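Only one protein chain is missing from this complex, and each of the others stays in its spot.
Showing chain A:
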Amino acid sequence: MKRRDFLYLTGMGTTAAMLSAIPGMGRPIAPERALETVDVALKKQMADVALNAARAKGATYTDVRIGRYLNQFVITREDKVQNIVNTESYGLGVRVVAQGGWGFAATDKLDKDSIAKAAELAVAIAKENSRLLTEPVQLAPQKGYGEVSWKAPIEKNAFEVPIKEKVDLLLGVNAEAMKGGADYINSFLFMVNEQKYFASSDGSYIDQDIHRIWPTFFITKIDAATGKFETRNALSAPMGMGYEYLYARPQDKIQGVTTLYKGRYDMLEDAKAGAKQAGEKIKAKSVEPGKYDLILDPSHLWLTIHESTGHPTELDRVLGYEANFAGTSFLTLDKWESKKFNYGSKLVNIVADKTQVGSLGAVGYDDEGVKCGQWDVIKDGTLVSYQAIRDQAHILGLPASQGCCYADNWSSVQFQRMANISLQPGKEKKSIDDLIKGVQKGIYIIGDGSFSIDQQRYNFQFGGQLYYEIKDGKIVGALKDVAYQSNTQEFWNSCVGIADQSDYRLGGSFFDGKGQPQQVSAVSHGSSTTRFNGVNVINTSRKIG
């Protein structure tokens, strides 16, 4: 889904009919259909048809993905349910190497004939395009795993929870916010289940079951006298979890200026706080621009990590495959080859991890049949690796792919996508309060807001949801109109303190866009609360009319 489609979806008066116009969203189904699964033996038969047909036409490598992609969205505003959407997208995509080039085709007609035709078309496309190649595809070796499976370790399948329970939750959240003084609230529950089957000519047959959930809301508060309005979005994170994410326990909460959530989320409590804070934002002091020490909460920092570390370490961007759209990267190969490129301060350790429990990117195997793991990307502040897939591994001299291949649908061709990229917690015992205590002039930022970064990932600007002024080690009040601007290398070198493991939390993106035609992926970014010194803060308030 493109960002614009997401805005469209979350906008006013969206209908299921409009949803069908969003590519990759699939077709509406009855809720109970989501609980059905496709027999693995049948999927293997279908995959073998494609593998055999492609080989017969001259493919030197083939992989087949049979995907059933299920979405359930519950969309409400104030006291109304605006929409309940259940969609399913089911089909088969086949990718081949023939005459040294890639070819891809897909079909939602799953009879033997249609599958074989798709495989043959993929081979024909590969051959047609091979005349425009500069070098043949070079795949890292990959052993076949035989017939294996992987299931996300969820506690409660969200698709089993009755719609009524979800509607009641959201309407309850809305009522709580309205009672607390909100003028408007839009609330949403997004649930995704990917039932993915992968087979390749290497001899792998991999069946996987992946779940994601994202509860969120947007509160608006208007000052009647001046017409000024402020918004406060939910502090939830999209997670690779089941419905248990919404069953918050006391041990999942971190108390402070507002309650922060770790692994589980109390939506009702957050909406209540959100309504109050939206009102406080209207009265808050407009920030004085200048240099501040920033204390960034994980609910905010995830997006800065995503944009300034996740994207520039994607190897396809480094190589130029995204030059026309998402852009390239300042982290060029020579910086990696030097083994001493100073990305950040010594405290900065960033790890890619495709196995992290509860994360959006967790899978057993990626979409080209590579078993997933974890690796260092930034070690003690130095760039040590990227995120690569099978046809790129040789460029880094790697013996195998790092397992970063993903397609958002059976009908989309898989390509390099971001792994979960996380900042490791500080090794010394340190709390949020310990970090705030040391700051003379600073701002504590919670929640993600406006975000923008250049096409090589140097210059960025981020806003948030809640801003608190810190003076002489103490929080003295709320601020508004805050955004900070920095340069990636300068910013990460200004990192002087990271809270310990006990504060470590995940944030993430449900709809990260990349590629042409654009595809989305979901990815998490973990961190503990972190301090950055002397960052440039601007005031975003303007006047029109």
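FYI, a residue touches a chain if its C-beta (ideal position, glycine included) is under 8 Å from a C-beta of that chain, and two chains touch if they have at least 3 such contacts; residues count from 1.
Operating definition for what follows: contacts and distances are computed from a predicted model.
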Absent chain [UniProt protein name; select from "ABC transporter ATP-binding protein", "Transmembrane protein", "Predicted Zn-dependent protease or its inactivated homolog" or "Fe-S cluster assembly protein SufB"]: "Predicted Zn-dependent protease or its inactivated homolog"
Chain not shown: contacting residue from A:69, A:104 or A:386: A:104
Missing-partner contacts on chain A, residue numbers: 2-4, 7, 12-13, 15-18, 20-21, 27-28, 30, 80-82, 84, 101-102, 104-106, 108, 125, 128-129, 131-135, 167, 183-184, 220, 222, 224-229, 231, 319-325, 327-328, 330, 332, 411, 413, 415, 450-459, 461, 463, 481, 483, 485, 487, 516-517, 536, 538, 540-545
